[in-house]
Structures are given as structure tokens and as C-alpha cells.
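One protein chain omitted, others in place.
Moving on, here comes chain A:
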Amino acid sequence: MTSKSIVALEGVAKTYGAFTALHPTDLAIAEGEFVTLLGPSGCGKTTTLRLIGGFEQASAGRISISGQDVTERAPYHRPVNTVFQDYALFPNMSVSDNIGYGLSVKSNNVPKAERAKRVGEAVTLVGLEGMAHRRPGELSGGQRQRVAMARAIVRRPRVLLLDEPLSALDVKLREGMQVELKRLHRELGITFLMVTHDQTEALALSDRIVVMNQGRISQIGSPIELYDNPANPYVADFIGGANLVPAELIGRDGDTAAFRIGNGMVVRSRRATAMREPGRRITLGIRPERFVAATSGATNSLECVIRESLFHGDRLRLELGLDGITMPLFAELPRTAVSSPSGVEPGSHITLLVDPDDVMVFNAKEDQE
């Protein structure tokens, strides 16, 4: 781990009896970064956050925060603060008492005047002016969210931990709060470590995303890296979504490799430069939005039958059937790509083309660790 990293996990694992919530994991987070732990429920992301917060004891490994080993330390001795999923506001205290709570205890040694000033600043920062004397029960979901933020940042933690901070809000409010989070991160300059299962949230907010699956880190990278170059089918499907089709290498022509899919159709990719041996089993990944409607017979085109079409406003989402392949394919086309509504009725045929640059190639599932 470099000396620059503010949070470092070295071989950290967590088991509950026979169940392993987190396999030995290494992770380094740099000062000032906005990092997201992303994955479905049960992937170990919340466990990781709780281990850093000190609410769970690591079964193995070492956790350090700004260079200090905190593995054995209680939550109240760690320089991090948490925004809890359900906010966990103290119902018996007003908004300002909630925010000032972490400063009010003697051991924290914040003089009264200073405390009031900092609470006031935090209230302003999250836009809760005039609400200071209300009880949490009298606030809306979005306002509670802001109180939880203010309460966590008022102690000026080195790292702010956010556990699904926006999941309890409705869609419109969530988009607004995403912008707020980004602004707060920029203005405060502290490290944010967020847990979410929402890939759009992760893509929109993070400097780096840690994709997790079944207690392991699947891939770490910037949103663009993960979207453009997913390391495995799981990441490809989880970030942005992808059609995953088993295929076999049949040959190559320069930088373009040709693969045969189940029904004998041939798909070409320019993203498998290292693959040489014909007959090798792989998995192709094609993002739904990379398909374009084309005339039949073009290279790298697929003849499909439309099974279902869903209208999404600016675009159409199609569920497609390919002869000889049971698994459906999904394609998203701009609305303008289809001339008439009858062209996308279930049962009609459509030819879709995909650029060889956009066909991702992964080792077949059994080859992965």
C-alpha cells in the first residue's frame, strides 16, 4: 500500500460461522477520492464498509486509516463517520442537537461557541436553514438525509462512509441528492466511500468503482474503464448491462477475430488480439445500445426476430430471439432508427449490426477464478 492511501485493507476477511461474507481482500483508497463499492445484495460491500467503520470485527487482515492500524479499534476511536442507510437520526433530539451530537461529548473537546458555529455551518452547507429546532419525525425523507450528512461531516472526518445513502429516497429526489453529494465531496475535499447497488449512481458519482461479487472484488476502475473494458462478464453485465453469448474462436484476419455462436452465425471482434488457438470457448459481450439497425447481409449483422418491444421515450428496448439460441438478446435503438411502429411489432424480423470494436470477448466462465 502506498503511503498516500487514506484507507488500506490488507487481506481483510469476515466470516460468520461457516459463511464467508468477505474473502481476504486488499483495497487502497487515496486521499480525497470518491470510491464506490458496487454490487448486488450479499456481495460483501456493506460488510466491507462496516469493517472500516468498526461495527464489525475483521476475522483476518489489517485495516488502516491514514496510516494507523485501526483493526482492533472501537468505532468511537476511528477518524471516520458514517451516513447510515436509514439515517439513524436520534429521534429524541432536534436537528441541531443531532448534528452537534458528535461535538457535544467532553472527550471531543470542542468549546461550546465553536460547536455552535460548526453546527451552523453544517446546517447551511446541507441547506437546512430554519429547520434546526425540528425533530427528525417532523422532517421529510430528503431533509433527514441532509441531517444525516451534516451530522457525519461536522466532525470533519478523514473519510466519510456512506451506506446506500440515497436508496430510501424517491427517484426525483435521488437525482437531486446525487448532485448534492458530488458538490459536497468537491467542497469538503474529504474522502468519500459509498456503498450502493445502483450502477447508475456509482457511474455518476465515483472517481473509482469497486465492483464486488460473492464476497470478492471483481474489478476496480474508473467508471469509464469499467464501462469500456469490463474485466469479466459479471462486471460487463452489472455495469451498463450486456448480452452474454457463448461462442468459439474459428479464426482471425489481422486484428479481427471471428467467433461462431450457438446457431452457427459468425460474429467478429477487434477486441481479442491475443487469442490465437481456434476452437477456444469464450463468452462474447455486446451492450444493448451498441446495436444499430441495418440492412440484411452486412458483415457482423444478426438476423433476429422481435419478441417484445418496450417504448422508453427516446429509445426502444427490444427483446430479440436468434434462431437456435434459447437465451434472448436485448437491444436498445434510438427511436429514430425505426421508421414505423409496425417495424418493431412482436414477430417481425430485424437485422442488427454491431461494430467489431464493440464486441467484448471474455474467457468462458469455467476459465475464471
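Following the convention adopted for this analysis, a residue touches a chain if its C-beta (ideal position, glycine included) is under 8 Å from a C-beta of that chain, and two chains touch if they have at least 3 such contacts; residues count from 1.
Keep this in mind: contacts and distances are computed from a predicted model.
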{"item": "Among \"ABC-type spermidine/putrescine transport system permease subunit I\", \"Aromatic-ring-hydroxylating dioxygenase\", \"Molybdopterin converting factor, small subunit\" or \"Secreted protein\", UniProt-listed name of the chain not shown", "value": "\"ABC-type spermidine/putrescine transport system permease subunit I\""}
{"item": "Residue of A:74, A:113, A:171 or A:274 touching the missing chain in the full complex", "value": "A:74"}
{"item": "Given A:102, A:165 or A:215, the one touching the chain that is not displayed", "value": "A:102"}
{"item": "Residue touching the undisplayed chain, where the options are A:155, A:252 or A:271", "value": "A:155"}
{"item": "Residue numbers in chain A that touch the chain omitted from display", "value": "53-55, 74-77, 80-82, 84, 86, 88-92, 101-102, 104-105, 107-108, 135-137, 151-152, 155"}
